[in-house]
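The complex appears here without one of its protein chains, the remainder shown in place.
Chain lettering (A and B) follows the sequence in which the chains are written, and residue indices restart at 1 in each chain.
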Amino acid sequence: MQAVFFWLFSALAVGCALGVVFKKNPVVSAVFLMGSMLALACLFLLLDAHFIAVIQVLVYAGAVMVLFSFIIMILNLPQEELPPLALGGTRAWGVAFGAVALLFLAGKFFPTKEGFMPTSRGFGDVRSIAVPLFREYALAFELTSLVLLVGIVGAVLLAKRKV
Amino acid sequence: MYTVVPLLILFVLSSVTAIVFVLANRLLGPQAMTPSKLEPFECGVEVYGPVRQPLHVRFYLVALLFVLFDVESVFFFPWAVILKDLGLVAGVEMLAFLLFLVGALAYAWKKGALEWD
Partner (left out) sequence: MEIFLQEGLVLLKAALWAVALSLVMALVAGFLTYLERKVAGHMQARLGPNRVGPYGLLQFVADGVKLFLKEDLIPSDADAPLFRFGPYLVFVGSFAVFAVLPFGERIVATDLNIGLFYVLAITSIETVGLLMAGWASNNKWALLGAMRSAAQSISYEIPVGVSFLIPIVLAGSMSLQGIIHAQAGGFGLLGWNVFHNPFSLAAFFVGCTAMVAEINRTPFDLPEAESELVAGYNTEYSGMRFAFFFLAEYANIFVISMIAAAIFLGGWQLPSPFKDILPFGLVGSFVLLAKAAVLVFIVLWLRWTLPRVRVDQLMEVCWKYLTPMALVCLMGTAVWMWAFPGRIFFGLFGTA
């Protein structure tokens, strides 16, 4: 049953990701992005990583999506005002990098014969994330707050700049 | 895995319910479209100007502040769960974390980013 769900959600995630790229309307793209995020969250759920799954929904499908939609709706650019993108070489580079990344990932993850590995008890629990976070990685945790501080200062500066 | 299956079924079933409801509405309700019914509602007068105009930047600021505070709160949750076990160490760590957060809030406050003007 796990395998069925896995392929279902992977297909959904990839399909929605394609939708993000190929849809012309930015709001529709954003909705597809959310679909992709939700499918990813479901994949995390299948891995018993409940906490990560909910973070995926809360931060990406929720918060970041609202931010994206807000930006699209604030600008509200009509289609004809957008300058045509000068793609050309960029597209080729993109395809090349994508192919390399795909090959790398495929080589890394596909040849697993065991299928799904059973997880140990308590895996994906909040505690199994929290304890290392506040013990071994305490410094990284503190630095995160610094990064977020910089983010807030940047946001305020950008939005409150007197033009 | 078994905690998740009920959730997924719930999602599927609620979507199916929603679709069935809308289809039933389609079948039962009248279908008498007139051009004026299909116009955007604007209190009875002719539609004036484009609908999708640029909006105020303050929405952007609120959304960005929300994203950043949301990420902060993501860190709070694991902390809250294990506070009992780790005790003072975790408390002090979070206090330091919070100092930056409060500093950021104070900065936004002082800069007037929290005003809706």
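FYI, contacts are C-beta pairs under 8 Å (C-beta built on N, C-alpha and C of every residue); 3 or more make two chains touch, one makes a residue touch a chain.
Computed from a predicted model, the values in this text were never measured in an experiment.
Participant: Please pick, from A:13, A:43 or A:57, the residue that touches the omitted chain in the full complex.
Facilitator: Of the listed residues, the one touching the omitted chain is A:57.
Participant: Against the chain that's been left off, what residues of subunit A make contact? List them.
Facilitator: Residues touching the hidden chain, for subunit A, are 1, 25, 27-28, 31, 34, 50-51, 54-55, 57-58, 61-63, 65-66, 69-70, 73, 125-126.
Participant: Pick out the residues on subunit B that sit against the missing chain.
Facilitator: Listed in rising order, the touching residues are 2-7, 9-11, 13-15, 17-19, 21-22, 24-26, 28-33, 35, 37-43, 51-52, 55, 59, 62-63, 65-66, 69-70, 73, 76-77, 80-85, 87-88, 91, 94-95, 98, 101-102, 105, 108-109, 114-117.
Simple rule for what comes next: only the chains that are shown with their structure count from here on.
Participant: How many angstrom between the C-alpha centroids of subunit B and subunit A?
Facilitator: Here subunit A and subunit B have centroids separated by 17 Å.
Participant: Help me check something: in the complex, which residues belonging to subunit B touch subunit A?
Facilitator: Subunit B reaches subunit A through residues 1, 3-4, 7-8, 50, 52-68, 70-72, 74-75, 77-79, 81-82, 85-86, 89-90, 93, 96-98, 100-101, 103-105, 107-108, 111-113.
Participant: What residues on subunit A touch subunit B, complex-wise?
Facilitator: 2, 5, 42, 45-46, 48, 50-51, 55, 58-59, 62-64, 66-67, 70-71, 73-76, 78, 126-127, 129-131, 133-135, 138, 141-142, 144-146, 148-149, 151-153, 155-157, 159-160
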